[in-house]
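Removed from the display is one protein chain of the complex; every other protein chain stays in position.
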Amino acid sequence: MTIAVCIKWVNYSGPVESDTPDERFAGFSFADQAALEWALRIAEKSADEVLVLTAGPVGAEAVLRDALSRGAHRAVRIDIDLTSDSSVIARSLVGAMSQARMVWCGDYSNDRGSGSVPSFIAAELNIDQALGLVALELPENANASFTAVRRLDGGRREQLLISGPAVLSVEGSTIRLRRASLKNTMSASKQEIQVITATGDRVETPALRPYRPRPRVTLAPIGLTALERVKHITDTSSSKGHGETVHAEPSVAATLILESLRKWGYLP
Amino acid sequence: MTDADIIVVGAGPAGSCAAIAAARSGKRVVLIERGPFPGSKNMYGGVIYPRILDELIPQWFETAPIQRWVIRRSTMVLSDTGALNIDYRSNAWGQAPYNGATAYRPDFDNWLAQQAVAAGADLICSTTVTGLLRDDQGRVCGVSTDRPDGDLTASVVIACDGVNSFLAKQAGLYPNANADNYTLGVKETLSLSKHIIDERFGVRDNQGVDIEILGGTSGVNGGGFIYTNLDTIAVGVVLKLSKLSAQKKRPEDIIAELKRHPAIAPLVEGGEVVEYSAHLIPEAGLEMMPKMVADGLLIAGDAAALCLAAGIWLEGVNFAMASGMYAGQSASAAIDASNVSAASLKSYTNRLNETFVLQDHKKLRKIPHLVLSDRVQHRYPAFVTGVVERMFRVDNPTPKPGVRRIVREERKKAGIKLSELVRDALTGLKGFG
Partner (left out) sequence: MTIWPDISFQDRIDTSEFRIHERAHITVNDDSCRGCTTRECVVACPANLFVPTSDGGILFNYENCYECGTCYLVCNKEGAITWTYPEGGFGIVFHRT
């Protein structure tokens, strides 16, 4: 079987003058490096094939060769514009990783990536996802299930039991990537990299315009004298706002809330 | 069977030219670079004189990533308030075959290394060579690196590992590294628009300027430089290591002071520091040069102290490229002759002796120390600018004094003995002449 590792070619630092990184100042993020190391460690035990994938222009092959020199078995580059939508990138990656029993990704890339590609991949493959992992314990038997700790908001942690096919994204601090041996470094420059041209499907983005709430109907102030009418408009003591308490199942309650908001003109 | 015929350590100008020369003669060449890409560790004082490349890369100027062609060459002598500037301009230097060029070393060195790859050399980056391998008779037969399983064997190792050359030191070719023989170069790259640079320095298109400065280094023996890139300028100082620590002055403060000098400030004004850098320079020329050859080992470039820092001439990259090329050729010839002993590799030293590489150094052997001497550094700038100031000052109704009188008075004011002046003038005449 195959263990897939998705890595992104990013600028390490310095001014970013274009969307395409300068090969000299680019590489792959610590998070992606950690993902590769975990995959290599599992594959050592299970005799799986490690397939590294990247989506980007020809310069991105540098990171694939780097990964090959560190022990990955096969490399695929999806020829695609780096500015493509995450869902498009995820779909094109999935198209090239048939039979993968596990997909490893970095949590998010150095270039302020959102970390959304891993979840898009999980959705495309329709398998489980375990994202933002901060600690893992690999089992002795590579095919057994294992536990991983995931970061939640507010410093909380979640323990996950991972068994069966899954997409995993890890933080860079979980493990340090091994160094490539000299011989592998020399041979990696001559290894073949498969190139797949991404299909041209684009995400349709609805036309964007500034948000304008619907007009709300406001009744004329009530009162005989001007003073009373002014008081009616400006008075905050008597509540004229909307208020309603509902007791319902969360899903029903959510629908009710949305309906009310729409009715009162707060939502389009 | 060795892993390679020739291992070149360091993909700077020396290493890449060695690799090109060796690969062209059909040798299996491995070029090892410790930085993530060639040029990533390199900085310099501004001008490359690439004519030596005519031999290796004809029409190099069509592809080399240069910033500007130097068509104005100035030498500036600074006193506390005054400046004497000798400025030469030749628009012919801006056309083929060209003279000097400014470039970013991470661009230029990378380009040169790619020429070596095109010639057939294997380039391995991100790999630090940690030592030399020797066979049972003590001859160099390869290198060890910091990678796992990182030993690599070869018939000849060419060490182009830069000014700190741990390989030459490990091979015992440097008797002792002495701080007196080195200067520290620190540099700021300042961002200015191309338009402003063109106007300030009186150039157009890709014409550039290089200014070498004597004085202005806050009393620390050394010199300064300013040169133009396309949309940045570089300003820096070169400081004698032994004096720097004795004077208790910080390098960046000395640059700041140079930038405030009334003659320099208008040139650098408004430039935002976009990069700071530092590097050592092997300054002492012939006096510090190591043995260049051992059994199975050659040394080239900064590692061999092939850097000319003789006041008005500041060259290094050209010596590196030439020595690297000759090293590559000699190593190939020695392998062809199946004899890589020091005696057989001696043809390298011979080539250096026959060409500008060592002839320039021999001719100018006394100049580096003269230029960095306390007299030239601390008294002559005030003396020279003082003389010129009085020559051009119009003190009417007082009549103009004779030049001889001015020289005598200014010499005394600067505290220079006539005998010293004559001796230095003779050294200079002999050295430069």
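Letters A and B name the chains as they come in the text, with residue numbers starting at 1 for each one.
Everything below uses one rule, namely that a residue touches a chain if its C-beta (ideal position, glycine included) is under 8 Å from a C-beta of that chain, and two chains touch if they have at least 3 such contacts.
This structure is a prediction, so every number in the text was calculated from the model and none was measured.
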- line: Only one of B:36, B:120 or B:428 touches the unshown chain, namely B:36
Query: Which is it among B:111, B:182 or B:225 that touches the chain not included here?
result: B:182
- line: Sole touch to the unshown chain from B:278, B:312, B:337 or B:403: residue B:278
Field: Absent-chain contact - pick from B:79, B:229 or B:330
entry: B:229
Statement: Logged for chain B, residues touching the omitted partner chain are 34-36, 39-44, 104-106, 125-128, 130, 145-147, 163-164, 166, 177, 179, 182, 184, 186-187, 189, 229, 232, 234, 241-242, 244-245, 248-253, 256, 259-260, 273-280
- prompt: Touching the missing chain, which residues of chain A?
  reply: 12-14, 25, 176
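Note that only the chains that are shown with their structure count from here on.
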Task: Quick one: which bits of chain A touch chain B in the complex? Just the residue numbers, please.
output: 23-24, 27, 179-183, 185-186, 189
- line: chain B residues touching chain A in their complex are 30, 36-37, 40, 106, 110, 122, 124, 127, 145, 147-152
